[in-house]
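Below you will find the structure I want to go over with you.
Here is chain A:
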Amino acid sequence: MSMMKELKENIIKRIKASFPDAVEKNDFNYNRLDFIIDKNKVPSMLLYLKEEMGFIHLSHASCVDWLEEGEFELVFIVWSPVDKIKVFVHTRVDRDNPVMENMDMIWPQLNTYEREFRELYGVQFTGLVAPDEFILEDWQGPPPYRRDFDTAAYAEKTFWHRPGREDAQDVRETIASRDGEEIPDFAKKYSR
Partner candidate 1 sequence: MNILGAIVTFIVAFAVGMTYGGLTRKITARIQNRKGPPWYQNFIDAYKLYSKSTAIHHGALHFLGPAFLMVSSVMTLLFVPVLTHNNWFENLTFDGDLIFLIYIMTFGPLGMALGAGQTGNPNSAIGVTRGLSQMVGFEIPWVMALVSLMIQYDTTSVTGLMAAQEQSGSWLMFSSPFAFVAAVMAMLGMFRYSPFDIVGAPTELASGPVSENGGKFLFVMMSSGSVFTFAKLTLYVDLFLGGADNLVELLIKTFLLYMIPVLYGTVSPRYRTEQSIRWFWGWPSFFGLLAILQAVIF
Partner candidate 2 sequence: MINDKNSQKIVDIIQNWARKHSIWVLAYGTGCGAIEIPPTMTSRYDAERLGVRGAATPRQADVLLITGYLTVKTLKRVIRVYEQMQDPKYVIGFGSCTINGGMYYDSYNTIKVLDKYLPVDVYINGCMPRPEAVLSGFAQLQKRIAEGRATGARHYKENLEWYRANQKKIIPNWIMPEYNW
């Protein structure tokens, strides 16, 4: 554990040396380390992590819609087989004008991720060479994964729905209301 700690410190030192404005977040007791950086620095930082520091495996990349703050958060998770540490690189892009730089020359599979974000979130990647459609086909309307797109309402007005049975009423309210109540004996066996 202590060894992992100094590994993290070392990584933070090296990153701060070349990216002074990277904000680190080192409050996890497992092998995880976070950095928050401006979106224009992300390609160079990922390249630095991959080429210089041995984080050669892109584990995951994700996009989160923070509707209230009017921003998209892009997360890149890289993994170093040597240090056995995951590094999360967070960045924020403006929600109204989400533009990011294409990075699939660093990891070719980023091309797939960027296609997905472009289609489902509307995040534009400058210089991305790929067919327009990835998952959806002839999609009209806003990018569906944005939080302001209501999928239930869309499905309600677009598709046929078979009317449900009368005796199938919604019991979620009842379940939500019962809290800390005594569990009957027959149920104790399975749901303790």
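What we mean here is this: a residue touches a chain if its C-beta (ideal position, glycine included) is under 8 Å from a C-beta of that chain, and two chains touch if they have at least 3 such contacts; residues count from 1.
Candidates were picked such that all candidates are chains of the complex that A comes from, given by their letters.
Since the model is a prediction, treat every value here as computed from it, not as a measurement.
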- Within this complex, chain A touches, out of 1 or 2, candidate 2
- What does chain A use to touch candidate 2 in their complex? 136-138, 140, 144, 149, 151-152, 154-155, 158-162, 164
